[in-house]
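Only one protein chain is missing; all other protein chains are in place.
Order of writing sets the labels: A, B, C, D, E, F and G. Residues in every chain begin at 1.
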Amino acid sequence: MIQDVQSLFEAVQRGELPAEAAFARLSGLPVRDLGHTRLDVEREARCGVPEIVFAAGKTPQQTVEIARALLDEHGRFLATRVPDATAAALVDAFPALDWHERARCALLDRRRRRVERGRVLVLGAGTSDEPVADEAAITARFVGARTELLRDVGVAGLHRLLAHQDDLRASDALVVVAGMEGALPSVVAGLVDVPVVAVPTSVGYGASFGGLAALLAMLNSCAAGVTVVNIDNGFGAGFAAARIAARTGGRAE
Amino acid sequence: MIQDVQSLFEAVQRGELPAEAAFARLSGLPVRDLGHTRLDVEREARCGVPEIVFAAGKTPQQTVEIARALLDEHGRFLATRVPDATAAALVDAFPALDWHERARCALLDRRRRRVERGRVLVLGAGTSDEPVADEAAITARFVGARTELLRDVGVAGLHRLLAHQDDLRASDALVVVAGMEGALPSVVAGLVDVPVVAVPTSVGYGASFGGLAALLAMLNSCAAGVTVVNIDNGFGAGFAAARIAARTGGRAE
Amino acid sequence: MIQDVQSLFEAVQRGELPAEAAFARLSGLPVRDLGHTRLDVEREARCGVPEIVFAAGKTPQQTVEIARALLDEHGRFLATRVPDATAAALVDAFPALDWHERARCALLDRRRRRVERGRVLVLGAGTSDEPVADEAAITARFVGARTELLRDVGVAGLHRLLAHQDDLRASDALVVVAGMEGALPSVVAGLVDVPVVAVPTSVGYGASFGGLAALLAMLNSCAAGVTVVNIDNGFGAGFAAARIAARTGGRAE
Amino acid sequence: MIQDVQSLFEAVQRGELPAEAAFARLSGLPVRDLGHTRLDVEREARCGVPEIVFAAGKTPQQTVEIARALLDEHGRFLATRVPDATAAALVDAFPALDWHERARCALLDRRRRRVERGRVLVLGAGTSDEPVADEAAITARFVGARTELLRDVGVAGLHRLLAHQDDLRASDALVVVAGMEGALPSVVAGLVDVPVVAVPTSVGYGASFGGLAALLAMLNSCAAGVTVVNIDNGFGAGFAAARIAARTGGRAE
Amino acid sequence: MIQDVQSLFEAVQRGELPAEAAFARLSGLPVRDLGHTRLDVEREARCGVPEIVFAAGKTPQQTVEIARALLDEHGRFLATRVPDATAAALVDAFPALDWHERARCALLDRRRRRVERGRVLVLGAGTSDEPVADEAAITARFVGARTELLRDVGVAGLHRLLAHQDDLRASDALVVVAGMEGALPSVVAGLVDVPVVAVPTSVGYGASFGGLAALLAMLNSCAAGVTVVNIDNGFGAGFAAARIAARTGGRAE
Amino acid sequence: MIQDVQSLFEAVQRGELPAEAAFARLSGLPVRDLGHTRLDVEREARCGVPEIVFAAGKTPQQTVEIARALLDEHGRFLATRVPDATAAALVDAFPALDWHERARCALLDRRRRRVERGRVLVLGAGTSDEPVADEAAITARFVGARTELLRDVGVAGLHRLLAHQDDLRASDALVVVAGMEGALPSVVAGLVDVPVVAVPTSVGYGASFGGLAALLAMLNSCAAGVTVVNIDNGFGAGFAAARIAARTGGRAE
Amino acid sequence: MIQDVQSLFEAVQRGELPAEAAFARLSGLPVRDLGHTRLDVEREARCGVPEIVFAAGKTPQQTVEIARALLDEHGRFLATRVPDATAAALVDAFPALDWHERARCALLDRRRRRVERGRVLVLGAGTSDEPVADEAAITARFVGARTELLRDVGVAGLHRLLAHQDDLRASDALVVVAGMEGALPSVVAGLVDVPVVAVPTSVGYGASFGGLAALLAMLNSCAAGVTVVNIDNGFGAGFAAARIAARTGGRAE
Partner (left out) sequence: MIQDVQSLFEAVQRGELPAEAAFARLSGLPVRDLGHTRLDVEREARCGVPEIVFAAGKTPQQTVEIARALLDEHGRFLATRVPDATAAALVDAFPALDWHERARCALLDRRRRRVERGRVLVLGAGTSDEPVADEAAITARFVGARTELLRDVGVAGLHRLLAHQDDLRASDALVVVAGMEGALPSVVAGLVDVPVVAVPTSVGYGASFGGLAALLAMLNSCAAGVTVVNIDNGFGAGFAAARIAARTGGRAE
């Protein structure tokens, strides 16, 4: 946001822009107003990736309109937490839509050229954690990381995990998805020195309290280097991991 | 309790005891009234071990009187959660007292002959968990199990644990004490088929919420065979483990 | 797991196995990969019982495939928390399926010879607790204990419980299932010296908070010897009780 | 309050009181203003007992002044949760003070003639619960019930309780004080048909969460007829029980 | 329970009963076993009222069977928390059934002669609290109190309450039902000296947390004499109030 | 309420009203009894606005009857949290009904002349928060403020907010609606010196715990001048903001 | 903040300021850096009142330095939550300091001319709530409202409150401070149409949970027009109330 201010000052100084117009642009320009939603169309420039649509509380029509605007501006969009009715509306509007039912993610990417920066590996503790792991992987890929997914590598059978240690070490960031007692991130962070983003899931019996048990366990991990995102927040973990991986400068085209 | 009723009926039938006396004995006898406390002096016969004194909310004088009564009846006593003032009073009253400061346990055993039944192994995840692990070991020994203690075998360095796998398998019950994310019981229960009693401790940073994180993690363990006791409840875990071990019939004199 | 390492070292030393193959086997062998799920096929050898399927978060197709693989490897399987659609799919796939609707458990056992080790008694406090009590009993039986179930013996009418004290004393482990105020395990543990595994259930009015009240009550039991599993976790309690009972060596064929 | 309004209307109608004075009296009269505190001096007439002083948040000087005003108006006072400094100040001010250190209660009663209405029995589960049980008994007596106290009758040894069943049945209201798992009120309410006021205490290990476990257990009691007051609120329980007992009309002088 | 023991001892002493039969009767007699449920058929003698059926977790068939058994033994039954399917089954089985849909209560009373003991007044704070208030009134009536119901007398318009002060004072026990901030019991208890049983309801916006806000408010009432039951527990409040009212000896035929 | 008492006293003094009638009027008059509901018909005089109907726990028929009574007394009504069935019933009863489906609000205003007092601006952080923001705006308008609504001005793109700073400063009270981390009110209160009423919404992922995260964040706002209402309580916020705005005396006809 | 941007653009356009200097000023000017603390010295211009110091986590030396800087810039300061050591240091540094021990507030005001805008009335429910009520009153006065304090007007004796109804109606904003069940704000908001800011306090027995009970009660108030601040946050309530009162335009010099 600041860079705009600085260059706007310079444009005013150069006489290219009246003060009033500069101020108007500062407050008004980067927004594209859809009535219900104000798109932050310069976020890609500022933060490296366009807005991603959280579809859960929106009507199908609203999500379709936002998706269309994003496609116009950026040539691609990703919607998460997509309800069934919204998915149907998106498929109608964009026949080429890439729809991941289990992960509740819909995306479309019309860009000609894509660059991958860094490698992310997503680990899922159990079969029941897969929707969240999928959401993480889809998001990390959309944000720009080369992303792989390793399923069903829970704590109860550690040797399943040990068999993949090379993949772990070759990654720039790990997303570790686990429900129940949430011990997997601690074990993974004890094995390698790659940053670990832990995602608690709401999978579990009664006193998991909708994922609270796993969340607290991960926050209290005795293994240093673990950071945590919200319960079932595959999106946030994938985004953070891709952002971490992108810093490595490693380009993986 | 029931066996008393049955034998009392028979005594009444045999004319050895008037109905009124039988009823009086049922309600009154097994209690020894100290004014402030009513000792359940037949608990050893009924449950295999005399009452163990929870000293935290009692005055030093009360605890000394209870200890003396237990010594009279059973030849031994164990007090847990002993405050400093009470410890001093007990040492005054019983110069031969066995006082474990870190574990806050005081005990005295004047029995000539002791029988150990079954083997208990207590595992402590970290140095900070040791007071609780000690309480568990002292209790298990008092209840009657041959008991060993293995310190500082946390999840972050699993090979420390693997080095002791024979000891684990040779036990009849395991007590696993851990704070923070409480993952150790899950890992242990995945390695061996010995019953695991998990004890969460209040060791940890902010969102451990006084041990709640570890408690929930243990209740949600993905490894079957784990049961849990209250936070910092080394006493309860040692008692339960010794009771489990005693069932094996294995006598370890 | 360790024993494999040791024997693998010896095989390498004897020249029977190249180092590379030994390492590959260590990491790769015991897993049977179904795509979505990696079966830990050596768990029976290691822990005494094959993996039990938690069907709640899996698709019907996934559960059927896992069940078939387990049947191949071990001659039997047990699935818990089975949704209706999955139950239907299992019945289609295995016409001989043993389906317990109320307990949401499906099992099949094609083994010719079974050995029972130890006795487990499951006590249910009220009619509403029965699905959980059933799950505990089915699991304990599957793990290998001779198992009985005693229904509706709540605290409000203690004499119902007293009538069965011989059954209690003859058991190697007790599972006590109770909702509401969760007082039954304390009362049972005060009567006998058999290990008690307490299961809180989510049965109750408002401030039971989905079983939290019973869970906390059981964790705070003033009667020593009680250990606790997660809310509604009949599976975990049955498993732990059977593991305890199996240690007694008592074979009950 | 209403009766005043009605009689004030009548006084105005009879010309004994101008409208303005009637309204002034309605709003202003029954308060005695001490600067920091406004005493509700007609509460005894309205509710049967004068204000009882909660001394915890007040300065010693404030409590002494309130006590003196109550003594003036009603010939007696009771202060609960009295800090040490306040107790010393009260003893200085009222040498005849009746000071109960463990229960933190101070009282003085200069009335010549007292009438007791109804019988209250207070039961304490353990030695550690006694300060709360004492507060309940002192309060019930102050409010006007003949009150007895029965100590250390916890669930773990039920026969201690059974020995006193006649006392239970002879009471008009029972106060049952218990910490830890809070099971005692359920058991008592299952034995007799006397109203039971349950008081959870903050006595217990970690997951008692300062008495929350006992509170929830009592609220979820499966035995009908149990009502509950706040944690450690011996005052509230004694007050409610005395109010219940007073309804019986049974005068116990 | 105790009285039976005493008279059984006497019967054995008189030779009227062999010891074995006495013991068998003690443990076995008062239970009527329906397979799924063990009815405590002597509870009416012991506690003054037969078992009341909590129908929520039972199958329609189970509830019908229990109801029939209660009708046999006691000439009446009351079922609370009745699901729709169970209500239909009860209507089929007992065409004369008294079915209160909003309160989810079903009852039938074939006794010729009924005695009412004491007066209970149930106050409901708002229209939305009525199902709970109804349950309280139905239960109090079933237990034996003359019971009235006063609707929609919330705190926001205190004069609605003041208009009924005579009814309040004429009662032996008050049940006060309120959701949201739960202030009504405090206000009522400040007006009269009748025992108040407070029932928090789950009525409210977000941070009412299913009635927790009202529950905590009632437990913390600054007005002495208030006791509390579980959230939405109209049954418990009605039962307790009727038990309190019954102590007054006031017979209201 | 008091003013009535004072004038009633005067009427009695003037002999215009017998004491009995005065008292009857005090307790009885302002209530209009619909059987299920007692309308506080003088609330408009006392508090400036008629009762607003919380329709969530009422039957359609009850809400229609209350609405009709309010229309009779005050010429208008507003119902919030209107279920579908109730909305249909209201449309049937009042064809001119103003029905806002997303906000679940129904209102009708037949008054000829309306006066607006003060300006309220409602800010919604995201598209998903709009139902709550709408409820706030509708309520503020009904209570009497000139009300505008600004959508989708969340923290993630602060410049969207900055563009509207003049509107913020021109308001007499701001309602700020936000879910997730609830940071928007802090940012707004840091920009202007207009009173801010913050409304947390239940929009969010797992550990938002139904809006608890946003509620706590708002209560802990480091920006002074923020006050908070219940989760999703657009009604309460709109009401409070309109009441604040009305104090400015600024009439906006 | 924005107004600066706009005028900065204009200065650049007029050639009075180079672009670089404009940008530097935007980011750098309004801060006065004390090393440990960066004072926002333009907040008075922007928000109407200088920064108020939260002294709880600061060293005495830090607070003294901040106070001195504020005195330099604005001629006055207010510090809240002042620890004893900091109070002593402030008295040393500023002999004319106005120190309120019970409220933990220290202030100094060297301005010659003060203008009061609007009237705030602070109501305290009990003697124990006074420190919080004092903090609210001191803050409201500092922010600029004419402020009065009314003590000990709790719910239990409503007539104490009724006697002051004229004061309530004459205020522009009310702060209502209450602990325990937190019912007072609901009652006050039902009597008058003045905005009510409710402050829950941590005063109370066990299940008040440090003020949570009162907080939840106030958030769930059935009386519209109530908004809430954090537990014990007299500062926040006083600030918000003064801000509300200031909008009325009523100048009270």
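Everything that follows uses one rule, which is that contacts are C-beta pairs under 8 Å (C-beta built on N, C-alpha and C of every residue); 3 or more make two chains touch, one makes a residue touch a chain.
Computed from a predicted model, the values in this text were never measured in an experiment.
*Asks:* For the chain that's not shown, point to the residue among F:C105, F:V196, F:A217 or F:A242 touching it.
*Replies:* F:A217
*Asks:* Among A:R76, A:R104, A:R146 or A:R243, which one is in touch with the chain left out?
*Replies:* Residue touching the chain left out of view: A:R243.
*Asks:* Would you indicate which residue among B:P60, B:G126 or B:G238 is in contact with the undisplayed chain?
*Replies:* Missing-chain contact among the listed residues: B:G126.
*Asks:* List the subunit B residues touching the unshown chain?
*Replies:* Against the missing chain, subunit B presents residues 126-130, 151-153, 156-160, 162-163, 165, 203-208.
*Asks:* Give me the subunit A residues in contact with the hidden chain, please.
*Replies:* Given the touch definition above, subunit A has residues 1-2, 46-49, 52, 162, 165, 172-173, 190-195, 197, 215, 219-221, 224-231, 235-237, 239-240, 243-249 touching the missing chain.
*Asks:* For subunit F, which positions touch the chain that isn't shown here?
*Replies:* 125-126, 154-158, 180-183, 186-187, 190, 204-205, 207-209, 212-214, 216-223
We adopt the following convention: only the chains that are shown with their structure count from here on.
*Asks:* Matching residue numbers in more than half of the contact pairs is the bar here; say which of A-G, D-G or E-G clears it relative to B-E.
*Replies:* A-G
*Asks:* Write down the chain pair with more C-beta contact pairs when B-D is set against A-B.
*Replies:* A-B
*Asks:* Between subunit C and subunit D, what's the gap in Å when you average each chain's C-alpha atoms?
*Replies:* Spacing between the chain centres: roughly 49 Å.
*Asks:* Let me have the rounded angstrom distance from the C-alpha centre of subunit A over to the C-alpha centre of subunit C, please.
*Replies:* Between these chains, centre-to-centre, one finds 38 Å.
*Asks:* Report the inter-centroid distance (CA atoms only) between subunit D and subunit E in whole Å.
*Replies:* Going by mean C-alpha positions, subunit D sits 26 Å from subunit E.
*Asks:* Using the touch definition from the top, which residues of subunit D touch two or more other chains?
*Replies:* 1-2, 26-27, 126, 156-158, 162, 165, 190, 205, 207-208, 212, 215, 219-221, 230-231, 236
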